[in-house]
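Note that this complex is displayed minus one protein chain, with the remaining chains in position.
Presenting chain A:
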Amino acid sequence: MEKLTYRFAGGSRALPHTAEVVGVVSSGNLEVLIESAPLNGDCAIEVNTAALGFGATWEAVMRDFHERWQLTDTRIAINDMGATPAVVSLRLDQAVETVLGGPP
């Protein structure tokens, strides 16, 4: 397993005070737990992945995600079993949309 952490500042979109989990930790899939948390305006992401050595790819996917949603005071935790970058992006969007109660 490999643990990767990311922290993005400067977001503006706050989430309601709920926590949601989407996805399942199964082959080629992942679960995303998303919740609001007081993080001085940051969005913090922790990834635990079974696929080693993809740090640069994860960073690119996470940066894209932050640019898309601009979340503030948000904590995201991911348990991954080798999901592809496209699946990761879709699950992250699904997580945000679930918390927001639908697409923006």
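Heads up, the rule we're going with is that a contact is a pair of C-beta atoms (placed from the backbone, for glycine too) under 8 Å apart; a residue touches a chain by one contact, two chains touch by 3 or more; residues count from 1.
Definition applied: contacts and distances are computed from a predicted model.
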### Summary
Name check vs UniProt for the chain missing from the figure, options "Carbon monoxide dehydrogenase", "Biotin-independent malonate decarboxylase subunit beta", "SRPBCC domain-containing protein" or "Putative membrane protein", returns "Biotin-independent malonate decarboxylase subunit beta"
### Query
Which of these touches the unseen chain: A:Ala44, A:Met81 or A:Leu100?
A:Met81
### Query
In the complete complex, which positions of chain A touch the hidden chain?
1, 19, 21, 24-26, 29, 31, 33, 35, 48-50, 77, 79-81
